[in-house]
Every structure is written in C-alpha cells, then in structure tokens.
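As you look at this complex, bear in mind that one protein chain is not there, while each of the others sits in place.
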Amino acid sequence: MVGAFDYAPAIVLLPFLSFCLAVGVALSGRDLLPKGGALPGIAATAGSLLLSAWVFLTVSGGETYNETIYTWAAGGEATGSLSQPLELTFGLLLDPLSAMMLLIVSLVALLVHVFSLGYMNDEGETGLPRYYAGLGLFTASMLGFVVADNLLMAFMFFELVGLCSYLLIGFWFRQAGPPSAAKKAFLVTRFGDYFFLIGVVAVFATFGTAKFAGEGSFPRLAEAAIQGEATVNTFLGLAPTAWFTVVGLLVLGGVIGKSAQFPLHTWLPDAMEGPTPVSALIHAATMVAAGVYLVARMYGFYALSPTAMAVVALVGAFTALFAATMGLVKKEIKQVLAYSTISQYGYIMLGLGAGGYVAGTFHLLTHAFFKALLFLGAGSVIIAMHHNEDMWDMGGLKDRMPVTYYTFLAGSLALAGIVPFAGFWSKDEVLYEALVHGLGTTSGLGTALLVAYGMGLIAVLFTGFYTFRMVMLTFHGEPRTDTAREATEPGWNVKLPLVVLGILATTVGFVNMVPVKDLTGAEIDFLHKWLYGTEGAGWAETLGTSGYQYHHVLFADYGAGMAAANLPSYLVGLLSLALALFGAGSAYVLYGGADPDPYTDKLGVVKDVLYNNYYQDEYQVWLAEGVVLPLSKAADVFDQAVVDGVVNGVSSVSLFGGSRIKRIQDGIVTHYAAMLTLGLTALLVGFAIYGGWF
Amino acid sequence: MIIETLIGFTFVAALLTFLVPDEVANRVGAALSLVPLVGTLWMWTQFDGSGNALTGGTLAFETQFDLFALSGYQVQWFTGLDGISLPLVVLTAFLTTLAIVSAWTPIDSRQSQFYGLMLFMEANLLGMFTALDFFVWFVFWEATLLPMYFLIGVWGGPRRKYAAIKFFVYTNVASLLMFVGFVALTFGGLGDSIDTLSLPEVAMALDAGGNVSSFMGLAPGTLKLVAFLAMFVGFAVKVPVAPLHTWLPDAHVEAPTPASVMLAGVLLKMGTYAMLRFNFTMLPDVASDLAILIAALGAFSVIYGAILALAQEDLKRIVAYSSVSSMGYVLLGLIAFTEFGVAGATFQMIAHGLISGLMFMAVGVIYNTTHTRMVGDMSGLADRMPVTVGIFVAGAFGYMGLPLMAGFAGEYFIFVGSFHSTVIPSAPLFTAAAMFGIVIVAGYLLLAMQRTLFGPFSLDADYEVGAAPFHDVAPLAVLLLAVIALGVAPDLFFDMILNAIAPLVGGGA
Amino acid sequence: MVPVEYYLVLSAAVFSIGLYGLLTRENALLFLMSVELMLNAANINFVAFSLQWGNLTGQVMSLFVMGLAAAEVAVGIGIILVLYRNFKDVDVTVPQSMRW
Partner (left out) sequence: MVSRPELKEDTNYVNGLAASVLFVVLAAVFLTASFGESAGFPEDASLVAGIGYALMDLQSMAAVSVEGFLASFEIIGLVLVVATVAAVTLARRQGDSAGLSTALTDGGREEPRSSASDETEVEN
C-alpha cells in the first residue's frame, strides 16, 4: 500500500523543484514566470503542506517511519571498539515531533510565500526569481533538516539553511548594509557550527552512528554505555558521562549560534536588514527554531548529562532575560521583534533544559505562529509606512489598518503571555517545569534551574512591557508623521496570512492547557499525549523518541537525576500572568496617550547600555577587527619578511656568493695554473693522509 | 595500452597545437584536449582495479615492460591505475580542458605555444599519475615543471620572471632532496633485495621489513628516518605545507588564469599524491613515529594559511593562501592512518582541485572584465555580472565546506578519520584545532565577497563592465556542477579510493 | 741497479721545475719551454717504469709523448703568434678578456 510515508521525500523535493525552476528563470534573464517565480513556490509549499498534513494524520494513527534512503558514503572497517563500519547516510525520521515541525514549517512557508506577493511583488522589487529561489531552497533545506534521521544529515541541512539565510539577508545586495549583515549572520552562526561540526564528528567517532532514533541510535547507545551495557569509543581519557557531556555541549555550540542564544545572538538583530517576509520565515519561525529543534531531536542524549541540561537551561534563561531588556528601548519595530525572538528562544531552551520536553516543544510551536504573525504584521505596517521602520514615526495606525492591528494585537497578547492566547499556555508551562524541577532536584542542577526560573520570571515582566510599548507606539495615539496619517492597509495577499496566523496565535495554545487540566481534571493536554505516545508500545518503544523515554532518562540516576516537586501549575501560571499583565499595563499607562514621551530616555546611562546591546556587537566587532585582522596582518608581515625572507635570503646569498666566487676566474692563465697546482697538491695530501701513504 | 595511447596522443597533440597558427590554436587545443578527457572518462567507466597499486592490488589498464638496466636495476615502463590514481587522472584531463577553454579570453599572444604547453603539461601529468616505475615517474614529475615555468614566465603578470624562477628553483631543489632520499633508501638501504625500480616492488620490499641495511654509516632505522624526512620535505614544498609555501602566492598571482587553475588544481596534488605513495605507503612506521609533528604541521598549515588569506587584498592571493589552508587538511587526513582519514584526504585532493580551479577561474573572469584583482578597487560587481558572481558565490561556499558540495565531503571525511586516529596523539584536539579553519575560511571569503561583489557598484578603472562571454562562464558552470555532483554522491570516487587505501590504514598503528 | 724511487724524485724535480717556470714567468715562449720540461718529466717516469716492470710499453709511450710534444709546440707557437698579433706582446697575463 502506498502511504503518506512513501511520498514524504516529496515534502522536501517540491520546494527544491521550485528552487530549480526559479534558478533557471533567473539564469535565463527573462521574465518567464508570472509573479517572478512566486507561483511555483506557492504551489510547491502548498503541496508540501498537504503532504505534511497527510504525514501528520498518519503519525496520529500511531505509525512512524525511520528509514535510511540514501547512503552518502560508507566505510569498510570498524573503528576502535565499535562493531560496525561507519555509514554516512540520509534518511527520514517521521515521528510526532518531526510531523509537528513539518506542519509548522510548511504552513509558515506557504503563508510567507503568499505574503511575499504583497511585500515584494506589489512593491515592484527586482530580482524576484532570486528571491523565490532563495525561499524555495530555504524551505527545502529546512524541511530536510526537520525530517533528518541522523545528526550528519541534520548538520548538512543546518548549514544549507544558513546559506539561504545569507542569501536572503543579503537580498538587497546593492546597498551597503544587507551584505554586511548577511556576512555577520553567516559568520557568527558558522562559529557556532564549528563546535557543532566537532560534535557531529565526535558522535560518529564515539558511536559509529548518528541516528536519532530506533535500535542502535546514538542516544540509546549512550544510555547503554553509561550503564555499562554497550562499549563505545571515548576520547581524551574521559569517562563516558563526561565525554557525552563534552559532545553534547559541542553540539550545543551550533544550537546557540543558530537559535541566537547568548553570546552568539548578535547576528539576529542585524539580520533584520533582509526583507521582512524572510525575517518572519527564517529569523523567527523556522531557521532559528532549528537550533532548539535539534536539542529536542536528540533530547535523549542531553537528558543523560545533568551538566549539559544545566547549561542549556541557564543559557536559555539568561538569554531570555538579557534580550528582553534590550528589547525595551529599541526604536525600530523589527528590532523589538528581533530581540523578542532571541528572548523567546531563550524560553524554549530554558524549557528543554529544565526537563520540560513537551513544554519547550510547545513553546516552539506557539512561538512559530505568533512570531511569524508579528513579523508579517510588522511587514504590513512597513509597507504602509513606505519602509520606514521607526516606531516613533508611526502611531494611530489602529484605525487605518484594522486587520493588521487586530491580528498584531493577538500576536502581541500571545507574546506577552496573556491568557488565553497561545503564548500564555506555553510560556507558563516552561516556567512551571523549571520551578518544579528546580525545587525537586537536589543536585547542582536544581539550583541552576531555580536561578534560571528566576531569570525567566523577570523576563516575563519585560516581555509584557516591550510588547505593549511596541503596540502602543505603532497603533495607538495620534499619527506622528504624514506617512502614518496616510497609511493604507495592503491587499489580500498580506491580510490572508495575517488572519490565518492570527487565528492560530489565538487558539493553538489550547492544544496543551495543563493548568486547566490540573484544575478540572479534563484530559486536554493533547500535545503532551501526542509527544508521549503509549508507554512501552508502538513508536514510543521502537524509536525511543517519546516523552516517556526522556522522562525516564531525566529522572534516572545515570541520567540527569531530576526530581519533581509537587506544585499546582495554575498557581505558578497566575504568578507569571500577573507579572505579564503588570508589564503590559505599565506600557499601556506610559505609552497609551495620544502623544507618548520617550520615557526610556529617562533611564540615562542604562538606556545607552541597553540601546547599544550591552556593547556586545562592539566587542565582537573588536574581536574581529581589533584582534583577528591585526593578527592576520602581522602574520602576513611575518610571512613576507621572515618565511619568504629566508627563501629570498637563500637566493640572495647564492647570487652574492656567486658574484664573488666567479672572480676567481680572472682571465690570467698563470693564476689558473697556480690553482691547478694547489688543487693537485691538496688532492695528493688528502689521498696521502686518507690512504695512509706516509 | 590505453594509458600509453592517451599520453602519447597528448604529446602529439601538444606538438600539433604548437605548429598551428595562433588564430585557431584555442579551438584546436580545446578539441584535442577532449580526446584525453574522453579517454579518461572511458577508463573511469571501465575501471576494474582493486586494492592499492603499491601493495599488490589489481591494476586497471596495466602495462609493464623492460626499458633498460641502470647499474643492476631494471628500469621499466610500468603504468597502471588504482583507486587513488584514477580520480586524479580524471581530474587532470577534466581541468585541462576547462582551463584551455578559460584561456580563450585572457591569452592574446603566442596562443599556439600556450595551448601546446598546456597539452604538454597534461601529458606529463597523466604520465606522472599513472607511472609506477620510479625512473619513469621521476622523469614525468620533473617534466611537469617545465611547461609551468614557461606558462608563468611568458604569459604572467609584471613580476613573472621572479615568480617563475622562484617556482622552478624552489620546487626543483625540493625534488632533488626527495630524489636523494629515495635513492638513499632504495640503492643504499634496500640494496640487492630489489632488482627493479618499480614502486610496488620497493614498497613491498620495505613492507616485508628487516631488509633495510645500513648505508654510509646510518643504521637502518636512521636511514629510513632520513629518507622519510628528505622525501617529506621534498613533497611538502609541492603541496605546499607551511612554512614551505611562499612560492605559491607569488606563482599564482603572476600566473595567467589557466596556469593558476592547473597549478592549484593539479600540480599541488602531485605533492600529496607522492606523499601518499612514498612516505605513507612505503614508510608508514616512520610516519607514525613522526605523527605528532606531521599532524601539527597539517593543522598549522590550515590555520596559518587561512589567517594569511585574511590579510590579503588581492583576490588571487586570497585563493592561493586558502589553498595552503585546504591542503593542510589533506596532510592531516593522510597522517591519521584511518580509513576515512586517508580516503578523505584523497577525496579532498579531487574536491580541492575542482573548487580551487573554480575559484581561480572565477577570479580570472572578473579580472578579464575589470582588469584588477584588488579587493579595494571594486565593489558591487553582482550588479553587472550576475551569473559570474552567482557562480563565484557558490564556489566560495563550496570552499567554505558547504554540505552537498565536494569540499564538505572531503573535509568531513578527514575530520571523522583524524578524530579517532590512534596514530596521532590527542587526535581530537588536533582535529578540532584544524577544524577552526572552516570559520576563518568563511571569514575571509565572506569579507572579500562583501567588499567586491556586493554593495553599490564602483570600479577604480575605466573599463566597461558587462556580463562575461559564454565561453568564460561555461567552464565555471561545468566545474560547479561537478563540485555539486561529487558533494551529493561522493561514491563516484570515494568507493574506489576506500578500496585502494584499505591496505594502508592501520599500517602505522 | 738504481731504485725506481730515485727516478721518480728526479722526474718530480723536473716536473716541478717546469711548473715553476710556468707559474713564475709571463712570457708565452717560456711557457712552451716549461711545458716541454714537464712532458719530459713524464717521459722519465715512463722509461723508469719500463725498466721497473721489464716491459717496453713505457718506452714506446715516451716516443709518443715526444711526438705529441712536437705537435703541441707547433700549435703552441701558432697560438703565440696570434697572441702577439692581437696584443703586440707575448705576455700571457695581458689577455684577460675571458674572465667572469
């Protein structure tokens, strides 16, 4: 029987096909396709969405898929203490997590393609085939990353999405800013990927396989190895647990780079130089999610190491707080959104690090929708404002563009975490998991989680504030410029994605209302059940990627060694809701007037520090331009002067020596004869001594 | 006899091209170079060898007959292909044809001599990669220098004489050192236990062990060490391994584009190929004794070359230094003595040959149009020559090791191989250090691209900049496709390479 | 019988005298004379060893050396004439154009 899984490769291949088409059109240099290649892209992503939905339904039926479909390269002999030769393969892993992610990615991709009709085509941009080629390749790579069944394949597509990000950020290459931002984005994430690549190599060297799921997958091997039931290679004289922690942290390097976590977050705000739909698709909903998705994908591996979990949670929580503070003072709407994206991915990391596999995944899901919504809404505003992004030039857009306003408001409520919008449920669960596990766990991990919880909680306050500061400045009050006064709402191709995402941002949180479940006892935690499966049966058993498995490892002695305190989730939820409301309310009070003042200026030095992003960019630029470049110039001087100097010196010495020695040949016969005589004499003496004639 | 036919044909083709008038030489050269290309591709499809040529594997297209005796040693014409040499032979023929086509625009004087020399070089390279007798091999090895010397010295840039002489003298002195090392090892050390100079016989005699005698007061162990070092240094100049690399940037900067393509694409591989054949196959025990040094040299080359590339302002110099960096990976892979390490290194030779050829050609196309290669002299070229720039960007990402392109495959294999090497002490640390090259390479290529290709268009020269002609872009596109094909399906070559290196790995452990 | 060493020392002496002349004089004609001395030193050796080994070959050789000496003188005188014609002198240190 031909099922959804047989068509699953087409999910990836369809957008790739649209990429090829668009490249062909771009090469031909003629306007062969209507809408500059948008239609094939829309068709392809729609096809992917349909197939993803089919896969999703099939997975709901309890079927999963975990097969290798192409062997990229295979070795011939086993290495070290392993029994199998290395095999580098491509394959599909379709389980609930990837099925969910497929839906998110293909849906957002489709909506962004549609939105691009309004944002790019209607604005008369040139180079559209290139744009749609980039989108197509990105969608294909991202979907390929999602369905990857092993770490190497994941890494490959991880890099490819980085390439697409580079190409799309630098779309307006004729200006000075975008190419620079694109370079920075690629370079900073490449720095993280460096560690990721070491991690991938280390995983292969350690386990001989990088499969995520199923029998003989590396998380399972790692679990068995710690319990002494399997042998793996470890390096540098480390015990398995320590070595796995090292490997996990190495892979985490890639996650930190891609998901814009501290200290590699600096590229994301700059990446806003790209077209806004690209920001929505790549730098909010999907590519940035690739990092945290990877953590969720190999959660069974991270769950083995309390240190790695603590690092994940702390990095996440710190980033959440850190980015939120910077979002407080930004002037440009996309900048606020960029920092909120960083902050929200911090929450997801916190959730995952705190042992909340479902919570982190849940926030990933809701965030993808409401952040895509916010970016697209911002895009709509930017169209109306003729590409002026300064919020202080806006104001009063509420009446001019109602669809944008209401959808944007829905997204903002979700972002701020106001009940009953999507973000409330997921953020609340993240914080809840951090708190109960922090209280329950006795080891250092517990303390770390409590600290992380504290930071996450404070960030809730800031999130509410900056979100509503943004809403107020943009949509409320009086218009502060002529452009804002004359703003008109763009066409259907902008509104349709907004509406779809607006509905989702409002409702998607209902799939996992844990506090309500705790209050009422109704079994409505659908996402939880979806990701957990049936314990000890079906895919949960064969793949080993279910919540049950992770829970088991997290709470095991050989794993992270967590324990949960007993706390009702609604109480914790109430606390964070109160903080969010307080933040949002103060923003409303401060900026709600007709002509709000720039209150944040009163923060003085603090505002400068925040506005300049804690001088993070400065120090990274200084590292690049103040350390590396001079170092390379010095190395160049050294190379030219010393290394090449020696080479040229040898040549000069030879030339000089030759020019001197040749003067022996002075043309006077007598001298030649004298030299012959002396030579003969010397030779004779030499032979005499050597041969013992005397 | 197919190999001999091809080599012979190419020599004749070189002569013919030399004699035709300048006006038609470009087309004649390209057409004639198709024959060895088709021939090698045919050999690829018909390849039936297995095992390593030097350890008694089955050779494909083998020919062997005696030529003459040299003081008791029989010199033979002995050619054949195994999984290591076949990819390099295909690479040679492939790149030569493309380089000849890429020469159509920039070479505007003495065309018949230029294309004749290119074909002459191809013939020698084919001979060098197929010969399995030391004497014949060495003749081809040395003879490749000659056409390159003239290509740089006649058609080169302003400092061509300096560059050509530096190239020739440096690499020739290195060859001398290598020659002395090999001769000391075989004539002095092996003495009567061999009666030909065929490389398999030498390798197997050495492998049998215990029959190296002392020579000139050097104990067998010391003799092997000295011979290893002499050969290693000799080949390291060719590779080039930092700090023996300084001839390379000068040669590349002065050489005309097609010569750069051949120099980076094929001639550098002679060094690592010979290292693999001589040092690592014949004297693996010495190699593993020196593993820490060689691995450190490899990692040093990677980082040092990359850092130097960061400081350059000349596009060709950037690519030249990045070649030093990329070839450092090969060295690291070879010394790993693991399956993926050695095979990956061999694969990386092919990958780097294609990608660096692509980059040099792309720089050449830009130079043809703008008449400058200095990064600061131009910006925003993407506006005027979109297709060329597109391919340049793709090639640059290939150089950075973008997955599904050949460079990533080679580098990844090497990393996996060297990470779990038991020969290199603390192998993971060395590997991680070398891997940092992938960050720096991204740094300098992205920086150069940002400054030259993007931003508002400007050019510090009075030239009309338009799209490049088709015959300039076509070789680029073909190379890019080849790079992607190898990246998606490395097994096109990787299988046969694995098969050929299998007898070597673990040899040092 | 006279030991062969004495002949050798004699020949060495004659040779060295010829060489001495060659090295100290600058006149080309004296050069020729000196060379003649050196050749005859060789002849002494030939004859001495002919006696030493009881073989006539050495003596035949000395005949040939004389013949060659004649040829050498013929050519040498010719060269000296050319030298004189070009430099108005027979001083061998004067022509110095064939240097580095």
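Note that the chains take the letters A, B and C in the order they are written out, and that residue 1 is the start of every chain.
Simple rule for what comes next: contacts are C-beta pairs under 8 Å (C-beta built on N, C-alpha and C of every residue); 3 or more make two chains touch, one makes a residue touch a chain.
All values derive from a computational prediction rather than experimental measurement.
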Exercise for review: Using the contact definition given at the top, list the shown chains touched by the missing chain.
Suggested key: A, C
Review point. Out of A:Thr71, A:Thr126, A:Thr442 or A:Thr681, which is the one that touches the chain we can't see?
Key: A:Thr681
Exercise for review: Pick out which of A:Thr68, A:Thr231 or A:Thr670 touches the chain that's been left out of the picture.
Suggested key: A:Thr670
Exercise for review: Could you please point out the subunit A residues that touch the chain left off the display?
Suggested key: 670-671, 673-674, 677-678, 680-681, 684-685, 688, 693-694
Review point. For subunit C, which residues touch the unseen chain?
Key: 1, 3-5, 8-9, 12-13, 15-17, 19-20, 22-27, 29-30, 51-57, 59-60, 63-64, 67-68, 70-72, 74-75, 77-79, 81-82, 84-85, 88, 90-91
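Note that in this section only the chains that are shown with their structure count from here on.
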Review point. Counting C-beta pairs in contact, which comes out ahead: A-B or A-C?
Key: A-B
Exercise for review: Please compute the C-alpha centroid of subunit B, do the same for subunit C, then give the distance between them in whole Å.
Suggested key: 60
Revision key, fill the gap. Cα centroid separation, subunit A vs subunit C, in Å, comes to 94
Study note, to complete from the structure: subunit A to subunit B, mean C-alpha position gap in Å, rounds to 37
Exercise for review: List, in ascending order, every residue of subunit C touching at least 2 other chains.
Suggested key: none
Practice item. For subunit A, jot down the residues that touch at least 2 other chains. Key: none
Revision key, fill the gap. Subunit A contacts subunit B in the complex at 26-27, 71-73, 75-77, 79-80, 85-86, 88, 152, 155-157, 159-160, 163, 167, 170, 173-176, 178-180, 182-183, 186-187, 190-191, 193-194, 197-198, 201-202, 204-205, 233, 235-236, 624, 628-629, 631-633, 635-636, 639, 643-644, 647, 651
Point to revise | Residues of subunit C defined as touching subunit A within the complex | key: 19, 22-23, 26, 31, 92-93, 95-100
Practice item. Within their complex, state which residues of subunit A touch subunit C. Key: 662-663, 665-670, 673-674, 677
